[in-house]
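A single structure is presented below for examination.
What you see is the complex with one protein chain gone and the rest in place.
Now for chain A:
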Amino acid sequence: MKFDSPATTNPIDRLKVIGQPLDRIDGPLKTTGTAPYAYERHDIVADPAYGHVIGATIAKGRITGMDLSAAERAPGVLAIVTAQNAGTLTKGNYNTAHLLGGPDIQHYHQAVALVVAESFEQARAAAHLVRIDYKAEPGSFDLHAAKGAATAPEPNDLTGPIDTHVGDFPRALAQAPVRLDETYTTPDHSHAMMEPHATLARWEDDELTVWTSNQMVAWSTGELATTLGIPPEKVRLISPYIGGGFGAKLFLRADVVLAALGARAAGRPVKVALQRPLIANNTTHRPATIQRIRLGAERDGTITAIGHESWSGDLDGGGPETAVGQTRLLYGGANRMTSMRLAVLDLPEGNAMRAPGEAPGLMALEIAMDEMAEKLGMDPVEFRIRNDTQVDPEHPERPFSARPFAQCLRLGAERFGWDRRNARPGQTRDGRWLVGLGMAAGFRNNLLMKSGARVRLDSRGIVTVETDMTDIGTGSYTILAQTAAEMMGVSMEQVRVVLGDSSFPVSAGSGGQWGAASSTAGVYAACVKLREEVARKLSFNSADAEFVDGEVRVGNRTARLQEAAADGDLVAEDSMEYGDITEKMQQSTFAGHFVEVAVDSATGETRIRRMLAICAAGRILNPKSARSQVIGAMTMGAGAALMEELVVDTRRGFFVNHDLAGYEVPVHADIPHQDVIFLDETDPMSTPMKAKGVGELGICGVGAAVANAVYNATGVRVRDYPVTLDKHLDRLPDVA
């Protein structure tokens, strides 16, 4: 089915099941520990061998010698895989460095060997017996030092244009009566998801099956085939349960390749989980940025010049962190410029993490907006609304499909008690605490991806949905079941959803907050077909048939749905694709984030007191799971604001704090009270579901809202994330 004109009324609009705050259907499995994650498929393979990954201990250089003999003789060892004995491996399209390194080393903890043994403990012990000699080479590890040599990267689908110019930015800036020119930095971030990358691999002759934890089943199936040099149809990838990903599991990673190679070498199924201390340096991360923002405005607050430049680094051949993308669309202003520059760094490869580009970009832009509002003597909410736009400011011929941005901010201000904020910072006390309120805009584009599904009706009236869509803890199972239930007029109990198998129709997968809207649209398309099949089977005119309460009705004739499958299952498969509808109109999602913090006047510790997000993201398919997405994202945004930082050792070229003791993410005590309100909205330009994504909208802007609240509390502006106490301690206001 192709979507190229606005959605009209359809069965989803009945909202009997869609739009209801239903519990997640996989919830009981998760809360009882019975959801079978990749590393726990004892039901499939009772006696796998275990692999332990060895990571390179230099950042750049060569392996000059490897002595495997002691490890090979160690108890239980079955095989040791290295680049030398693994055969030819081809690098995939989505990873920058080789997933099995050697002799050349491209980054710290690049996998260089897998030790396979009868037990996990034996594999781990033997791994410590492998002796590797390296010749280290000097590398470039410091973004600040490499910034001067950064160049314009090649544009591609992910980056969009590298530089944009509208009007005469330099002149408008020079002539603006009120100006801002500041530089902000965001550090490298780790996804830090709960479940590590993990894979169980089994060969049957030349056919490979991997049970793994991956957000994008079709991409990674193809990449695995490419990497191993085998036909894609010989690879089956199964990923039904994923313990968090946040972008870390968008791509094929070393666990999958090494499990497959290990299983081949050992001649039996092998499972591999990346050890936690390897994950930060072995896999991908959100790259650090340096961002310069220049704003010029009239005294009434109208922006006349807006400029945003960003520098980031990556391995040779990698890409930039697209931190300026949102600035192209969020605020009006006749004169504009954005640009991205990329430095070559020999650190582990950067890639997508929840709201890639948007999250760090808005962390900078939305502090700049706060600073500018203060210079103008305007309220930060009003300043943003003053510069609202209903069209793409770089391409005014493109309207937004829907843009209730001002509503988000106004409703947020009202619900949060924004009028109680003292515009003068450092003035509000509560005992030993300095109290501050801050806000920021949240803004993330709505991406749509082609997505397919197969639906089956059986003689008991059970509707089964099969798609390679994944559920990374987001609630995909539930919203896909809701979609099928609504379309087929059955209860949730009548629907089965089976996900994450490469033998199923290719879906959008989970990433870029495109999953919910795109994959439900795919199920919608398949259900439209199944409805036609059912109607035909029951000799109804399908256009008039109503599917409700397990029945099919036309006029006063009624049949039970399952009768259509009386002499065999009915199966329909289709996908939803998109015409140029997204090019003609800009589809985005919006939020207003409001935060109250307290800063200890003595120690400078910041503790969040409450958070509110007002979100506009089209139809909310399930308010309960959508809320969970947003509060999780707000938590991650709070982490980025206050504590998360992969610390680079710029001499040795690696992230030093590479475990969950060193890389701090928020704990319960950091997140006291969160509220989420969704605007009642539908966007008929998105899909027949009229829904858009929320999972990344929730993080966009949160970091800046926290940072602005800290400023409001202390009067000390910190422009380098995370906003830790050492950055404002010696400038805190005196408290009598």
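Please note the rule applied: contacts are C-beta pairs under 8 Å (C-beta built on N, C-alpha and C of every residue); 3 or more make two chains touch, one makes a residue touch a chain; residues count from 1.
Going forward, contacts and distances are computed from a predicted model.
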The complex lacks one chain in this depiction; which UniProt name from "Xanthine dehydrogenase YagS FAD-binding subunit", "ABC transporter permease", "Diguanylate cyclase/phosphodiesterase with PAS/PAC sensor(S)" or "Cell division protein FtsX" does that chain carry?
"Xanthine dehydrogenase YagS FAD-binding subunit"
Just to verify: which one of A:31, A:90 or A:603 makes contact with the chain not shown?
A:603
Determine which one of A:643, A:677 or A:691 touches the chain that has been left out.
A:643
Hidden partner chain, touching residue among A:666, A:688 or A:701:
A:666
On chain A, the omitted chain is touched by residues 57, 75, 121, 124-125, 128, 277, 432, 600-605, 607, 642-643, 647, 649, 651-652, 656-659, 661-662, 664, 666-670, 722, 724-726, 729-730
